[in-house]
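One protein chain is absent from this view; the other protein chains keep their places.
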Amino acid sequence: MTSLSANLSAEDMMESSLHHHAVHTNATDAGVVMKEDKFRGHVNLRGNPQDTAFMVAVESVLGVALPTRANTSVRNGDTVVYWLCPNEWLLIVASGTQGQLEADLRSAMDGQHIAITDISSAQTLVNLSGSGLAELLQKSTVYDCHESNFPAGKVVQTTFAKTGTTMCKLEDGSMDFVIRRSFSDYFFLWLQDASEEYGLRVA
Amino acid sequence: MSQVNRIATGGRIDRSKPMSFTFNGKTFQGFDGDTLASAMLANGVGIVGRSFKYSRARGILGHGAEEPNALMQLHKGNETIPNPRATQVELFDGLISSSTNGWPSVEFDLMEWVGKIGGKMMPPGFYYKTFMAPQNMWMTYEKFIRKAAGFGKLSLDPDPDTYDKVNVHCDVMVVGAGPAGLAAALEAGRSGKRVIIVDEQNEFGGTLLASNQTVDGVEAATWAEQATSELARMSNVTSMPRTTAFGYYDHNFLCALERRTDHLGPVALTGTRQRLHRIRAHQVVLATGAIERPLVFGNNDLPGIMLANSVSTYIIRYAVVPGQRCVVMTTNDSGYQTALDIQAAGRTVVAVVDSRHAPDGRLVQAAKAAGIEVMAGHGVIEAQGSKRVTDVIVAPLDEAGDKLVGAGKTLSCDLVAVAGGWSPVVHLSCHTGSRPVWQEDVAGFVPGPTIQNQHLAGAIAGEYRLSQALNAGVQAGANAAGTQSTQVFDCGDESEGAAQALYIVPHTKPSSRAPKQFVDLQNDVTAAGIELAAREGFQSIEHVKRYTAMGFGTDQGKTGNVNGMAIVAKTLNKTIAETGTTIFRPAYTPVTFGAMGGRDIGVLLDPARHTAMHPWHLANGAEFENVGQWKRPWYFPQAGETMQQTLNRECLAVRNSVGMLDASTLGKIDIQGKDAREFLNRVYTNAWTKLAPGKCRYGLMLKEDGMIFDDGVTACLSDTHFLMTTTSGGAAAVLGWLELWHQTEWPELEVYFTSVTDQWATCSFAGPNSRKVLEKLCTDVDLSAQAMKFMDYREGTVAGIKSRIFRISFTGELSFEVNVPADQGHYMWKKLMEAGEEFGITPYGTESMHVLRAEKGFIIAGQDTDGSMTPYDCLMGWAVGKTKEFSFLGERSFSRPDTARTDRKQLVGLKPKDPTVVIPEGSQIVMDPNQPIPMDMMGHVTSSYWSECLGHGIAMGTVKGGSDRMGQTVYFPQADGRVLAAEICSPVFYDPKGDHHND
Amino acid sequence: MHHIYCPYCEEIREEEEYSYTGEAHIERPKDPASISDEVWGDYMFFRSNPRGIHHEMWYHAAGCRRYFNATRDTHSYQIHETYKMGELPTVTAPTKAAPTKAAAQGDAS
Partner (left out) sequence: MKKYSGFSLFKHSLSHHENWQAAWRSPQPKKEYDVIIVGGGGHGLATAYYLAKVHGITNVAVLEKGYLGGGNTARNTTIVRSNYLWDEASKLYDHSLDLWKDLSQDLNYNVMFSQRGVLNLGHTLQDMRDIERRVNANRLNGIDGVVLNTAEVKEIVPIINDSQDIRYPVLGASWQATAGVARHDAVAWGFARGADSFGVDLIQQCEVVDIVTEEGAVVGVQTTLGFIGAKKVACVTAGNSGVMAAMVGLRLPIESRPLQALVSEPIKPILDTVVMSNAVHAYVSQSDKGDLVIGAGTDSYNGYGQRGSFHVVEHTLSAICELFPMFSRVRMNRAWGGVVDTCPDACPIISKTSIKGLFFNCGWGTGGFKATPGSGHVFAHTLAHDEAHPLAAPFSLDRFNTGHLIDEHGAAGVAH
């Protein structure tokens, strides 16, 4: 990460909002497995999808076109792009590359009406999987997560218990959740409580 | 103890699994598959409770949700459950139950005599007519009245059980798993649609489980088992027994309560006791069936008088006959089925008393063929007995059933099965505002028109016969699933004789003088009472309900309402259709609070938000304050310190050296776009056109009414990029506010807003040594007073981390705020604490922050303002742009007559006359302490603290015309009689020239 | 429990995701300084509040954070349509035009 001085590694300085929950772990046959994908680069992008210059510029930097269909996502290696609303996307990239990404995007779109905001520390990415996931989701969100309504690749912003989340279904049936930092302790308390009957493992 | 009423064979009970239970201290035996009610009846238990008003002995009337009498107290200690119906409690070994009323016992209840004697004085509404004088005595009367209140008892200990909720979605939701529901679910399930079917009972089947009819040649119960297992095999169908759909909300949202452990007893304290299913369905099939109506006649509440259909259910489903000698009183053919069932069970049917003069349906023939005496054109006009029915008086009726046409005769019996016709279970259909409509041919209210995607099937629509219900189920299932079906079931139940619409059986005396004829057993509402209500002018059915309490019980009038409405109609010479019905509300049957609270209690009641430095605050003994959802350090006490000592230490550290505050909770909004400045001009009171990059400015945000709603410092990062800060509690509201104006009024402005509250951790350190601390860690920014001035912003590297550095002050001291990505916040905080060690850097919390800012007269929006304060009221006119081109939000309101007044309450400083005094916050302010009450209040104290550095108390408060009253003395009358005094002064108590922060 | 179609997310979502933000199509006076206190007060506080067809704004707070309009029956709670900011409703009340005059105008003490 460019912002770090040479003699210090990221780990020395950085602390994910879920760090102190890493100790929690139980039954290996747990019905719910939580895995934090920490320190990924999270960049919020705003711009006008009707503006081809904008779309072209972004694609040239990301290597994939921005998804313009509601509630969809695209992937390109380490890079994932979530549709958030008609003029807003979340770019999730490899840890530490967000600074460069922002620079590249700005130079590619110089003068355009856009907004690029690094929110890598504002939120973290959590993956939930396991046999208890479907029921856990029913307890946790009002959205219909049944496969008939929630295919792989779909992205939904909705409620999670008494906070919000952006969630994305993966090919393997597991789900990625974007959790706001300040709510992550609440998120974990909820997770522990709601997954009690299935058993929770923190990978 | 032997089960005197248990039949040797049959029933859906497992005789190999005996279970013992207690009722009112006596031990009895039942079997697996029993309900508490069937087990009680099996053991010949007669009296299960005492009535609410008159304390009359009451027995079991029904077999399910309709039961008005058998309210129990279950279990002991903190596991006790008040008021479940014995008819809905599944028996388990070791069950402890007792009745909820009756003293000293339900068998011998002294209150019964009070009821007998006082009863005459207690017609409906008697409360309203007495206990009025003297006025102040009501509280005393009420104490006695309250002693008689309530059914069950509550433990005072916390509920030991856990509950939760799930949000489920489906194409077709089927409510009720009787014949109609099962048929509907099968049809919809076979189409592959997502189907949910729920039933309140422990197994699917409903009436099929208590029927000796056949479905396409298969025994009814067997057909139900086959249907149930086919549904269980469908992966697209969710079958939920023991689950009651209790509420039907708009847009096809239903709530259902699943009882997961209640049937196992209090042994299963682990796991979820009850689960609330919040169901969003595309289509809903209501197959909720019908409830049999009792008939209204003298003493019709005696134990031993039961619904005929319930008697049949006890016999066939539970192998229990609740009596030896039975009289059946009916107005339709279904009563004959009960007579046949009783006879088949080997007990005596004294007679079937039929109000109809020429009944001749299939079942009537069968009963006659079986040698059962049928008394056509007769009615039971009165029952007799003290603790159980011993005789009934039967008399001939005219065709219409409203006059006696001959002398009565007495039949001795210990069981009266009453079949007064059927009331469709329309409850759920009412919940979304649809009013049930009276349907003459089925003599009942059926669901009215609705805009919900709702389908009806079976008895709820008046389709009472088994084949009707099944076939209607098929069609409803097909319609809901969008399929076609021609399936037709044959149950050999060709049409029955027409039923007679009879609700009250006439007596030789008028209702007012006849033995009590009960309509609503739980609330002791009688026919006489209803007639009295009508006589007194309570003629709307809603008035009758409210005046007599009819239908207000925990059974919500499931058995009594229609009879009551019919009696009202009769009294007013109207039809039932004209009188109409009251509307049912959720819940269909009572629902545990805990289940609706779910997991959102304790720490999960509301999210607690934490900053990146929270672990450090915990480790360093911080006391916390709730600010919005945030947990903020309030103060950092050290061993042996009082709170005030802590505050003094923290404040002095800032004034004399350096202290540090976690300011991460302040809302932060990233604003980008070429019109960002113009947008700020419109939403803030002051001007932003000239703010140069690298500079910060304080701004006030108003609602259109001109009142302050939020404030904060906004930094210009570049001409097209700003960082706005908001109050900790206001962040979400402010972002919504900005988006509202951009999206609805000014979409043409090129600007985007992104919340970065969670992105940045903010270490705010203040004090004369704060620069020295920062200089140790920051190498690439010139922090000198000349280079980095007050209200300057720089980007730089602090402790190796790319940071945003603000030189802003909320304390009046030289002060810096270092913002770093929150992942590095905890690290940065620790590094700054290290760097500050040599200066005795002191962490401080919100309370010291409040003191320090008050010493400088800085406001806290929400504490010093309350939604009724303009910038001018806060003497902050300096923050209002007078020459701005665009009329910023709220500006127009300043010129309204009341807002323009100069004598409005204004925020001023208050210096206590006695320097040792700290005026309590919230004290009201008066000019004349000797004025008698009511006093003229000039304003109130918004903030007040002990200022250690000044050595006296300080306060801020609102005072009418305060800005013109500088130097005047005001008074603060306290609850304890003290009158404190203070002098009105400038709110800036400390360093008025601002030398310190400019230093 | 309302089930509301978000014209931006192009899906029906649960009520819990939204917050109601008041009557729609109320425009801020172009030149506030030039209008009377009555007209200003009318704009700020006075609402048509009909029993029946109502055009109103909802904020997809837990979703896309867009404001949009809905035409909803305030008695049956039926939602006839939702539409984006800047668009006009296609369903409107059949009865007489929505009142425009604030009750406080003129003498009203």
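So that you can tell them apart, the chains are marked A, B and C in the order they are listed, and the count of residues begins at 1 in each.
Here is the rule we go by: a contact is a pair of C-beta atoms (placed from the backbone, for glycine too) under 8 Å apart; a residue touches a chain by one contact, two chains touch by 3 or more.
Values in this document were obtained by computation on a predicted structure and should not be read as measured data.
Trainee: Quick one: which shown chains sit in contact with the chain that's not drawn?
Mentor: Result for the missing chain's touching partners among shown chains: B, C.
Trainee: Looking at B:E90, B:D662 or B:D705, which makes contact with the chain not pictured?
Mentor: Of these options, the touching residue for the absent chain is B:D705.
Trainee: If I consider the whole complex, including the chain that's not displayed, which of B:Q283, B:S429 or B:Q556 touches that chain?
Mentor: Hidden-chain contact among the options goes to B:Q556.
Trainee: Of the listed residues B:G217, B:G371, B:P449 or B:G602, which contacts the missing chain in the full complex?
Mentor: In the complete complex, the chain left out is touched by residue B:G602.
Trainee: Among B:R278, B:R388, B:R655 or B:R771, which one touches the chain that has been omitted from the display?
Mentor: B:R278
Trainee: Applying the definition given at the start, please give the residues of chain C touching the unseen chain.
Mentor: Counting over the whole complex, chain C touches the hidden chain at residues 1-2, 15-16, 19-20, 22-23, 37-38, 40-42, 44-51, 54, 56, 72, 74-77, 98-109.
Trainee: For chain B, which residues lie in contact with the unshown chain of the complex?
Mentor: The list for chain B reads 78, 80-83, 120-121, 123, 126-133, 135, 138-139, 142, 145-147, 149-159, 161, 163, 165, 247, 249-250, 253, 255, 278, 431-433, 510, 512-513, 528, 532, 535-540, 542-543, 546-547, 554, 556, 585-587, 590-594, 596-598, 600-606, 608, 625-626, 705-706, 862-863, 866-868, 893, 896-899, 920-924, 926, 933-935, 937, 940, 942, 973, 975.
In this text, only the chains that are shown with their structure count from here on.
Trainee: I want to compare two interfaces, A-B and A-C. Which one has more contacting C-beta pairs?
Mentor: Of A-B and A-C, more C-beta pairs in contact link A-B.
Trainee: Between chain A and chain C, what is the separation of their C-alpha centroids in Å?
Mentor: Centre separation, chain A to chain C: 34 Å.
Trainee: Would you give the residues of chain A that are in contact with at least 2 other chains, written as numbers and ranges?
Mentor: 142-143
Trainee: Tell me, which residues of chain B touch at least two other chains?
Mentor: 167, 280
Trainee: Given the complex with chain C, which residues does chain B contribute to the contact?
Mentor: 167, 249-253, 280, 432-433, 451, 704-705, 736, 739-740, 743-745, 747, 887, 891-893, 895-897
Trainee: In the complex formed with chain B, which residues of chain A make contact?
Mentor: Chain A reaches chain B through residues 2-5, 8, 12-17, 20, 39, 44, 46, 113-123, 135, 138-139, 141-144, 146, 148-149, 161-163, 180-183, 185-186, 189-190, 193-194, 197.
Trainee: State the interface residues of chain B toward chain A in the complex, per the touch definition above.
Mentor: Per the touch definition, chain B meets chain A at residues 164-169, 194, 271-272, 278, 280, 599-600, 603-604, 606-612, 614-615, 630, 670, 672-674, 750, 752, 754-761, 797, 800-802, 821-827.
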